[in-house]
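Heads up, one of the protein chains got dropped from this complex, but the rest are sitting where they should.
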Amino acid sequence: MHAVGVDIGGTKIAAGVVDKDGTLLAKTRRDTDPQQPAAIEDAVVDAVAELRKEFPAIEAVGVAAAGFVDPGRRVVKFAPNIAWRDYPLRDALEPRLGTRVVVENDANAAGWAEFRFGAGREVDDMVMLTVGTGLGGALVVGGELVRGAAGAGGEIGHLRMVPSGRACGCGHDGCWETYASGTALVREARAALATDPDRAKALLVLAGGKAKNVTGPHVTKAANAGDPLAIEMLAELGRWLGAGMAALSAVLDPAVFVVGGGVGAAGDLLLVPALTELEDQLFARAHRPMPRVALAKLGNDAGIVGAADLARR
Amino acid sequence: MHAVGVDIGGTKIAAGVVDKDGTLLAKTRRDTDPQQPAAIEDAVVDAVAELRKEFPAIEAVGVAAAGFVDPGRRVVKFAPNIAWRDYPLRDALEPRLGTRVVVENDANAAGWAEFRFGAGREVDDMVMLTVGTGLGGALVVGGELVRGAAGAGGEIGHLRMVPSGRACGCGHDGCWETYASGTALVREARAALATDPDRAKALLVLAGGKAKNVTGPHVTKAANAGDPLAIEMLAELGRWLGAGMAALSAVLDPAVFVVGGGVGAAGDLLLVPALTELEDQLFARAHRPMPRVALAKLGNDAGIVGAADLARR
Amino acid sequence: MHAVGVDIGGTKIAAGVVDKDGTLLAKTRRDTDPQQPAAIEDAVVDAVAELRKEFPAIEAVGVAAAGFVDPGRRVVKFAPNIAWRDYPLRDALEPRLGTRVVVENDANAAGWAEFRFGAGREVDDMVMLTVGTGLGGALVVGGELVRGAAGAGGEIGHLRMVPSGRACGCGHDGCWETYASGTALVREARAALATDPDRAKALLVLAGGKAKNVTGPHVTKAANAGDPLAIEMLAELGRWLGAGMAALSAVLDPAVFVVGGGVGAAGDLLLVPALTELEDQLFARAHRPMPRVALAKLGNDAGIVGAADLARR
Partner (left out) sequence: MHAVGVDIGGTKIAAGVVDKDGTLLAKTRRDTDPQQPAAIEDAVVDAVAELRKEFPAIEAVGVAAAGFVDPGRRVVKFAPNIAWRDYPLRDALEPRLGTRVVVENDANAAGWAEFRFGAGREVDDMVMLTVGTGLGGALVVGGELVRGAAGAGGEIGHLRMVPSGRACGCGHDGCWETYASGTALVREARAALATDPDRAKALLVLAGGKAKNVTGPHVTKAANAGDPLAIEMLAELGRWLGAGMAALSAVLDPAVFVVGGGVGAAGDLLLVPALTELEDQLFARAHRPMPRVALAKLGNDAGIVGAADLARR
């Protein structure tokens, strides 16, 4: 039987029908206003109705939501970008959809998809790192998602890497995502343009001559074209990724780290330095296998696929 | 039915009969030579035989071993203080004991006992911190022990807290246990005696006038007697505990941190600063409950009790 | 005989007549456009002419400029806020003023005034810390200002305190001024408003209810009124000051640290924690006297007074 996965982001909803092998059979989208929970629900109901026209036998609906979800997977306790505070999303949707609904954190849903159908499918213990604007994560331990006692597990971007380190948007200092994210990359690029303009010329050209217009993709593009500074910047980001992987290995000892997100697209320019740093920092490496590091396989649909699969279980 | 738990340390073995409620009904000990695996097995067999005289109906034997244990819980892959390398401990013991045998890492066994019968028994997600000479740990996620893909999970004492930080015996720098352990406490005490002898007088008296004889219990004793330096030293250790708890909360979000081990005996002198630091560093604390911090309840028998319970499952 | 001191900032010029005891006898001001070096010179000439009407016997003119000044004290090599690049300021002014001109870095000039006539006047070795928006400094060693081989000495705000630490406007990470300046204070205040709104209520009230309007003086005001969070924030800033003082003591071993600038106005709320941290961190403190820590005495006129005195020598 099929399930529907719905991925609710800040400004849009994506929904799709997923079969039991994780294949996405159909997909649709709706725009939403993050300040209007009722309108978000209307859009979900509407999208699911559209999908049901072609696939009437929908067993369950999984909803991936960008926020803390309670351990019972009914309530969104807090969402940074949507007006949900202790919001009973499952109870709001179940009667309108007429099927079982499961709510899950969006990063968890995406990680679950990689675990079940993507880069983590041959292991029981996996860490997914989503390196985008920030650094998100999902943890699978012994074949189960780690949700935490209050639904706040897996917030690995806020693992402190450096006491009194870089200022994070969360109000603390030294969080992993201040070193290993697209935002970190842009900041480093701008600093390089200020302190060493000669070396940063290739980046400046890509940014149309304005330091403030430099983006993460500019860095990746320059690196792919062989620019030494851009290559070094991705390597530095990769080393921070590897350092955090070593930290997580001391805690969880996963078999594989799956790297996704926009910055993950840099591939080996990122993964090779990450692997080297992980090996350097890994506790007791002479007495254990090295964890693998792999690129994510499912791309942007992972949230839909994972939410659907979680709803079916 | 009853099970036997056996706790194999570097120089002695403790074994006991445990009922299904975690009560230790009988206990015995043997001395061992860590360089002689065969002699260790003889001692285990002998101890279990002694216990069976009074409790013949032993259902299973759990063995807590100080080393990495494979995920199948048969083989000790590496032990820092015992001559085991990829050693098939379960297969060596099962035929001789004539019952099912389960091998588990000793810190995991102790943590499991706290989870089932001690300070963690009302939650599903718990982190146990054993603050002794080093800093050991056990993680329970969703009601299950975290073992890791290679049996190296829960080695939280080697989570890096400070890049280029204090040198750890493991060969790396900045590991948590270099800041939050009895060894750290002794080192700080000696440094204080060198840099600020006036302030460290109370410690020096307890150490019989010799800086090199200062021990962790001297610090706790001085602190309990009101010595300002000793109180500050325990508070500093407590703050490092709290900082690591915040790191683990970002990853695992446990409901409770259980603090055991010899240094844990300092109680509130340690726990209050730990709690303050945890609160200061906790990600998104305005949107989640604070984890609890509790002292361990089962003391030195936790390894026996936990191993027995794990064997019964 | 008298000398004139001229302090050229980003948007205004202050000039004054100073006698040999450091007394400011008369003072005048001009507004300037930092993009127009010629207009700045016109304003300096005009201001000096005004002062000469009352004090015709001017022996020399000292110019304090916010930038790197060459060791010969003729050329401003670089100024962050004024359009000078390798600019021969002395040669531009001397013929128009008809007296000897000396150009000096503005922080150095202010530090020199404290050394000669203020909080440092009884010692030979002094460090001045100006804790304003940023963290500036001036060093006196053996009775002489430290200028450095390229005029870049005394840039102590950019001493790295934390590897991979907070991002600094200079493009590097972990500079002292990212921890010990008014900017750091404001950032911490905003973070506290985000992570712990209950505790930060007093600050929010002073800021008219808007986190983004919080200023350094709000923190000082709240602290003076007894607000625990504001007191702790100033103490934290003070501890970073003390940590840097310990670093500078290992290098220079000054007799006194003079603390000035807007944040310095917090007085003991800042200086007591600074002193405690300095004592804790001071190398070999059992074998040396503690450096003194004192508030600056000359206020905003220090640049004029110091520049005049340097010109006279």
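General remarks:
For clarity, chains are labelled A, B and C in written order, and residue numbers in each chain start from 1.
Going forward, a contact is a pair of C-beta atoms (placed from the backbone, for glycine too) under 8 Å apart; a residue touches a chain by one contact, two chains touch by 3 or more.
Predicted model, so just to flag it, every value in this text is computed and none were measured.
Set against the missing chain, the residues C:H2, C:R90 or C:H158 yield one that touches it, C:H158.
Contact with the omitted chain, checked across A:R73, A:R160, A:H218 or A:R285, is made by A:R285. Checked against the full complex, the one of C:K27, C:R52, C:K77 or C:K297 touching the unshown chain is C:K77.
Taking the complete complex into account, residues 68, 71, 77-78, 123-125, 139, 141-142, 144, 146-156, 158-163, 170, 172, 175, 243, 246-255, 281, 283-284, 287-289, 291 of chain C touch the chain not shown. Residues touching the missing chain, restricted to chain B, are 161-167, 170-173, 179, 187, 191-192, 194-195 (touch as defined at the top). Contact between chain A and the absent chain runs through residues 163-164, 195-197, 285-286.
The criterion applied here is as follows: only the chains that are shown with their structure count from here on.
Over half of the residue numbers found at the chain A and chain C interface occur in both copies, marking it as a same-residue contact. Using the mean of the Cα atoms as each chain's centre, the chain most removed from chain C is B. Seen as a C-alpha superposition, chain B sits on chain C after a turn of 180°, to the nearest 5. Centre-to-centre, using mean CA coordinates, chain A is 34 Å away from chain B.
Chain B and chain C have Cα centroids lying 52 Å from one another. Chain centres here are Cα means. That of chain A falls 45 Å from that of chain C. Counting partner chains per residue, chain A has residues 161-163, 170, 172 touching two or more of them.
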